[in-house]
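Supplied in structure tokens, the structure appears directly below.
All protein chains but one are shown in place.
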Amino acid sequence: MIDPLVWLILLPLAWATLAFLLGPGRGAWLAIAALLVQWCLAFVLAQKVGAGGTALTHAVGGWGAPLGIDLAVDGLSAAMLLLTQTVALPLAIYARSYFKQDPAGTWFWPLMGFLISGLNALFVSADLFNLYVTLELIGLAAVGLVAAGGGAQQLGAALRYLFAALLGSGAYLLGVALLYGAYGTVSIASLLPLVSDDAPRLVWIAGGLMVVGLMLKTALFPFHYWLPHAHGGAPAPVSALLSALVVKASFYLILRLWLGPLQPLLPTFAWLMALLGAGAIFWGSWQAIRAEKLKRLIAYSTVAQLGYLFLIFPLLAETVALKAGVMQVFAHGLAKAGMFAAAGVFIKATGHDTVAGLAGAVERMPVTLIAFGLAGMTLMGLPPSSGFLAKWQIIEAALAQGHWIIAVVALAGGLLAAVYVFRVLRQAFLLAPEGGTVAPVPRALEWSALALAVGSVVLGLRGVELMQLAGVGA
Amino acid sequence: MTTGMLFALVGVVLFAMGVAGVILIGHLLRRILAFNVMGNGAFLVLVGLAQRNGTPDPVPQAMVLTGIVVAVAATALALALVRKLHALTGQLELPEHADD
Partner (left out) sequence: MKRVAVVIAAAAFAVALVGAMLEIGPAAIDLRGLVMQHLAESGVGHPVTAVLLNFRGYDTLLEIAVLLLALLVILAVIGDSRAAPPRAAHPVLQTLARLATPPMVVVAVYLLWAGAFRPGGAFQAGALLASAAVLLHLVGLLPAWNPPGSRLRIGLAAGFAVFLSIAAALLPQGALLKYPVETAGMLILLIESSLTISLGLILAGLFLVLSREDGSS
């Protein structure tokens, strides 16, 4: 009897190690085959959770919390696992073609394997210290992917990212230390009944530290300073993985803490989170509209879209807000991965990274342009994309609870996204300049980008099932 | 004031100093050192606070062992980046955001 939960962690660890053993540059097919299996495992797990209606748990070592470490999968975790494998598989196919003969791809496969294993382990862990270790696994793998084979610019961006990540996990660790001191356990399930709203001041400080540390890792405004350089400067498949999955991991953890042990501390800070989210939407969109480089524009778009996720915090009294958040995570994950993939194709073909350099793309790279356009559709929130579904749910939830300001911000964000998406599309429809050369691009690159972008739109048509899954065990 | 509580209080001070160092210091090697100070402060709090009533507790000690290994890994990684950056540019500080 194969337990999908455990194998989703063991399998990527195994193929990462195997890819390392195979040597530099090897491991692509191993990764793609394993990711296919992992996708099936995640799907089976999601089915199990959806059918069962309650969370699944697994006591590692047979000990059970608080002595041992517990793993738990509810609807939210199952959804995040599904998203991770769904985005990783096309990106692996994309990366295989992208990194042919590229020194940046020498150790890409083991690094990606460890990144995916960290992500999977994070989404199922129910132990605060174990979550710290998974956060470090993800963070260091992400920094490694950004820095690999890069020049001074990329190294500088990677260092900035590293220091931000270390500050974030350091703050998180101190919070865990304080909670252990106060209650004698780091197990989420054991902490749940112990934390009430007359918790000692220490617990409030601990909660604040953990959330602020995680906000730093999610690049929530104003802690976003490291993201545009790291995501904008890394190779396209790396930027896609980072924007689609890595920043969502720390957001997921904030949500998990918020709905779990830190719940009594909720109402005080929810509006602060929403305010910062609104700031992220406006600032990120403004910088994206002004950006000259294509990947920098897309990175700022990530900053803006992450703001939507924080708008839901004042609305969490209703489960529909959680479902809307999950839908937004999926929509952005698929769309942003597709967008970065498309940008990677443009850069490989034209040789430079500027928006202006896209002139003439419509005749020479139509598939890629369609991919970019569809992804942009999701980011803007046009029906029938999943982005539309997510924003619609947020607006509905906001209006139902009387917080119309959130609805206004969500709508404004959609309009601002339209501005920077159309900026790129308009440039692509211009006539190509004389003498511009376009290198041929492997078809795998274009079609995997298209697959991701199409996925983000099609998900909107099947969104109801995803949202039902997200609500399980909430 | 037991030994454990004293360690925990010192840990808090070290953590605050480390964080200030990572944010303010420009020289990359010193920033890495500040990160180590910050991490060690957090470990001291973890062990000290749990043992504030005098009895040794094996669980936070094991957690700190894990934490130390993770901190070593992160430090080595940071040093590799700094060393390569130095080899490429001769600088030991990060350039200010020039563009965008």
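In order of appearance the chains are A and B, and numbering begins at 1 in each one.
The working rule: contacts are C-beta pairs under 8 Å (C-beta built on N, C-alpha and C of every residue); 3 or more make two chains touch, one makes a residue touch a chain.
Treat the numbers as computed from the prediction; the structure is a model and nothing was measured.
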item	value
Option touching the unshown chain, where A:103, A:351 or A:383 are the choices	A:103
Residue in contact with the excluded chain [from A:63, A:404 or A:429]	A:63
Option touching the unshown chain, where A:129, A:251, A:308 or A:420 are the choices	A:129
Residue ranges of chain B at the interface with the undisplayed chain	5, 8-9, 12-13, 15-17, 19-20, 23-24, 49-50, 53, 55-59, 61-63, 65-66, 69-70, 72-74, 76-77, 79-81, 83-84, 86-87, 90
Residue ranges of chain A at the interface with the undisplayed chain	3, 6, 10, 13-14, 16-17, 20-21, 23-24, 58-63, 66-69, 71, 103, 106-107, 110-111, 114, 117-118, 121, 129-130, 133-134, 136-137, 140-141, 143-144, 147-149, 155, 178, 180-185, 190, 194, 200-202, 204-205
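The working rule: only the chains that are shown with their structure count from here on.
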item	value
Intercentroid distance (Cα basis), chain B paired with chain A, Å	27
Touch list for chain B against partner chain A, complex	8, 15, 18-19, 22-23, 28, 31, 35, 38-39, 41-43, 45-46, 49-50, 52, 60, 63, 66-67, 70, 73-74, 77-78, 81-82, 84-85, 88-89, 94-95, 97, 100
Touching residues (chain side chain A, partner chain B) in the complex	129, 132-133, 136, 140, 143-144, 147, 151-152, 155-156, 158-160, 162-163, 166-167, 170-171, 173-174, 176-178, 180-181, 184, 186, 225, 228-229, 287, 290-293, 296
